[in-house]
Structure formats: structure tokens, C-alpha cells
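As you look at this complex, bear in mind that one protein chain is not there, while each of the others sits in place.
Moving on to chain A:
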Amino acid sequence: MSKIAHYLRAINAENMKEWRIEWKYKPDFIRQFLEPFVYLFPYFLYGYALLGGRYSSHLKSITGVDDMVAYTFIGYLIMGFLNTACWAMGSSLRKEQWYGTLEAIFVAPVPRWVYVAGMALHSTCHQGLIMVFQAFLITTVFALVFKTTGIFLVLLIVVLMLMGLYGLGIMVAGFTIGMKQWWVISEALSTLITVVTPIAYPLAVLPIFLQKAALFLPTTYGIIGVRHFLLGEKLAISLPLIIFRLIVILVVWLTVGFALFIFMDRYGRKKGILSLY
């Protein structure tokens, strides 16, 4: 029990340390709040250009939602958490190495995943803050209206999805300590997931094999579920099945992620990989 308290304290210390360091790079801190808009607007403009406006009866007929902006925005918002997994968690240990502090923290009496977990906590809070800011701004500018009746289910779905993504994050972190060109893996995974997840369109428009692939991603269920509860999108998969699959996915991804991390950590310490750079 005291061991768990110790690890939780270390996870939080990691989280707080990261806030403190980030806070000292203020321009970068601000950039992180503004940058998402830069990436978001092409989606909107594209949508406007194709539809000749914001609303689409075709979108309505296949999804039950006619507002392209609201529809796209939710998918985009949820995908922000992919950064947490692939980049923030993934690069956490490499960043320590770049500071020169990696060996100092690796000789501390906590398991090495604790640092990745601390980064997950930090990045989730950080990303959450950015999302609240974006949601507030976009909602105001476009006068979006969301349904709030299913808000607790929205939270449940997001939490389950996040835990699945943490599995991915710990896996990427594993690659960083066992592989020279870890970012190739990170880049490939995040691109793949971004392409396959139905961010700005319904699942049904994807080619069949991509639809099948999408069913293994927590982000797919996250976006479908959240859009259903906030916008009233017709569910392509029943709610109990969404929850069930999210749970299966999170168990599998976390298990695989941890196993890979532990394997890579041992492999790295056998080969002396970390001290090579």
C-alpha cells in the first residue's frame, strides 16, 4: 500500500515538474493553445467548399447531424489526445535524456513506467485544458449547441478511450528506449490512427478494410460515442457494444504496451542503448 502511495506521489511529482518546466517556456505554452486552430480551419474550409455552406442534408441523411462544423470539430477535439499518447508519453524519456537527467531519474527507486505515467497524467491535463479553451472558443464563434443529457456517458467513453491510448503511449515509450529511430514508429502509428479513425466523416464512408481496422482503435469508439451523445449522431454500433469493445481494447493495448515497455527496458539495459546517444 505504501508502495502505491509512493508511486502515485512520484507520478504526480513528474506531472508537476512538467508544468513547471513548460511554464518557463511561455511563448511555447501559448503556441500550444493557438496551434490547434491552425490545423482545424482547413477541415472547416474544405467542408465549406464541398458543401457550399455549413449545413448538409446529405450528412444529415447518413448521420442524423446536419452541422458540418460541429460534426468535424468533435472528431478533431478527441484526436487531440492522440498527441498525448504518441508524442507526450512517447517522447517523455527521450526528453529526459536530452536534458541529461535520464540516468539521474532511472536510479531512483520507482519503476520506469512511473515517469511515462506521470507524463500521461500531465499531458492529459494539459490537453484537456487546451480542449476546454478550444471548445469554448469554437462553440462561441459558431454558436454550437450540444446536448448535455448524456454527459456522464461521454465522460465514461472518453476515460475508457484514454486508457486505451495510454497503452499505445507506453508502447511508444518502450520503442524510444530500445530503438534509435523510435520516432519513425511514433509517426507511423499516429498517421495510421489519424487516417483510419473517422474524424470528420462517419465510419460508413471508409472503405470496408479500413472500417474493419478502425474497429480496433479506441479513438473510433470515442468519437462515435461522443458525437452520438453531444450531437445526436445515429449510432452505427450499439452503446453496450461500444463500451464493451472499449474495455477489451484498453485491456489489450495496456497489456501489450506494458509488456513491450518492460521488454524494451531490459533489452536496452542489456545492450547499453541509452548511453549510446
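Some notes on this structure:
To be clear about the criterion, contacts are C-beta pairs under 8 Å (C-beta built on N, C-alpha and C of every residue); 3 or more make two chains touch, one makes a residue touch a chain; residues count from 1.
Methods note: contacts and distances are computed from a predicted model.
Among the names given as "ABC transporter domain-containing protein", "Aspartate carbamoyltransferase", "Molybdopterin-dependent oxidoreductase" or "Nitrite reductase small subunit NirD", UniProt records the absent chain under the name "ABC transporter domain-containing protein". Only one of A:31, A:212, A:234 or A:266 touches the chain withheld from this view, namely A:266. Of the listed residues A:109, A:207 or A:240, the one in contact with the hidden chain in the full complex is A:109. Residue-level contact of chain A with the missing chain is found at 6, 9-10, 12-13, 16-17, 20-21, 24-25, 99-101, 103-111, 266, 269-272, 274-275.
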